[in-house]
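Report on the structure given below.
Rest of the complex left out; these chains stay put.
Note that the chains are named A and B in the order they appear, and that numbering of residues resets to 1 at the start of each chain.
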Amino acid sequence: MAEAERPERSRRRTLSKGRLEAFSDGVLAIAITLLVLDITVRPPGALSDVLKEWPAYLAYIVSFLTIGAVWLAHTTLTEVLARTDPILLRLNLLLLLAVSVLPFPTRMVADSLSLAPTGPERVAVTLYGLVLLAVRILLAGLFSYASRQGLLIEALARPDSEEVAAVRRKFTPTIIAYAATVAVGLLIPIVAVAVYFGIAIFVATPFRQVGRLFRRQRARAANE
Amino acid sequence: MAEAERPERSRRRTLSKGRLEAFSDGVLAIAITLLVLDITVRPPGALSDVLKEWPAYLAYIVSFLTIGAVWLAHTTLTEVLARTDPILLRLNLLLLLAVSVLPFPTRMVADSLSLAPTGPERVAVTLYGLVLLAVRILLAGLFSYASRQGLLIEALARPDSEEVAAVRRKFTPTIIAYAATVAVGLLIPIVAVAVYFGIAIFVATPFRQVGRLFRRQRARAANE
């Protein structure tokens, strides 16, 4: 690594990690908040009119959780990132591109989703799934590139370290799940959206911590 | 706490507090600024046409003050937060979800509010109240979780400390007030919106500081 030989330049690169975080936080925060614009277009009506818009709410929640999960994973990455390099900054821009495109297929799904599959719905759900898949692949690529190029903190510097392998183990199944669901969506779009919802919940849930929390509370209750 | 045993990991978690703040600031800033899009849709007209849109302005102000109050409370929380954990980050995402949904019922209220109660108005105001209530409950939950899990700074580490109790005392009445107003809104929607306005003003006003300011100025005037 050329940077290792030039300490001053390396220090500068560390600064741009701050801007990488700030810019990513900005784009993710805006993309996640803009989603609501996709469900504010209809005039208000009776309760049944509001409930009839359930596809818009479902698409909103799935997209919100997905972007939220990207933010959580991005936070995890920058926590272990020691420095950036020009290619990492561009890979990150590609990830932000995929995330900020998300409101577009989200609105398509919101506008076309119904219990009986239609042509537009199939197109919308497939496009939506492909963007979700691209987001996940780019996120995995970011981790993978950073670990291969030795950009992570010293504790994780070796690409064959246990923690890096754990992260990789976590990405592969979701990528496979997204790819499979895109195929399902070509047949039964509504099922695919339900699965995307499930994956988003699954990815965003910190099972280990919640489990620990419950065990601790049970232990506390038993002591009393 | 496992983190207490691993100082390096604990230091990393402190970094993600910075991103928790940056991302929350981003979402809150965008949600509060997007609200104005809900009142820019009508073509301009004579003064009477502009004044006729009072429900839109009222809903705008209530939502602005509510998000402003969330930001103030969030600032107070992160000031006393020593570190984050995975569950706190997710609870915070849920709070941001509720806040960023707010422009949707705000526009519904803006579009349907009138002096004579109508069906759509009742639906809109109830939905609006439920989101406001959810925001408040999630904010209280965030404080409560952080204090129970020992995530606060040392001075506030014990969950039975006086300061934590004071914060809790402040949340409970507003939650009850919001819940009661949702019920009122089912009968007389316009009154509920007026009460939401009152609560937002009440929550955002720093009574103690304003009182101190007035007393000090009076003392100064008496000295002269």
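Annotations
The working rule: a residue touches a chain if its C-beta (ideal position, glycine included) is under 8 Å from a C-beta of that chain, and two chains touch if they have at least 3 such contacts.
Bear in mind the structure is a predicted one, so any value in this text is a computation, not a measurement.
Here 2 identical chains are displayed in place, and the whole complex they belong to in this file is assembled from 4 copies in total.
By our rule, only the chains that are shown with their structure count from here on.
Fitting chain A to chain B on C-alpha positions gives a rotation angle of 90 degrees, to the nearest 5.
Rounded to a whole number, the gap between the C-alpha centres of chain A and chain B is 26 angstrom. Within the complex formed with chain B, the residues of chain A that make contact are 21-22, 25-26, 28-30, 32-37, 39-40, 43-47, 49-50, 60, 64, 68, 71-72, 75, 78-80, 155, 204-206, 209-210, 213. Those residues of chain B that touch chain A in the complex are listed here as 8, 12, 15-16, 18-19, 22-23, 26-27, 29-31, 34, 37-38, 85-87, 89-90, 93, 96-97, 100-101, 103-104, 107-108, 111-112, 119-120, 123-124, 127.
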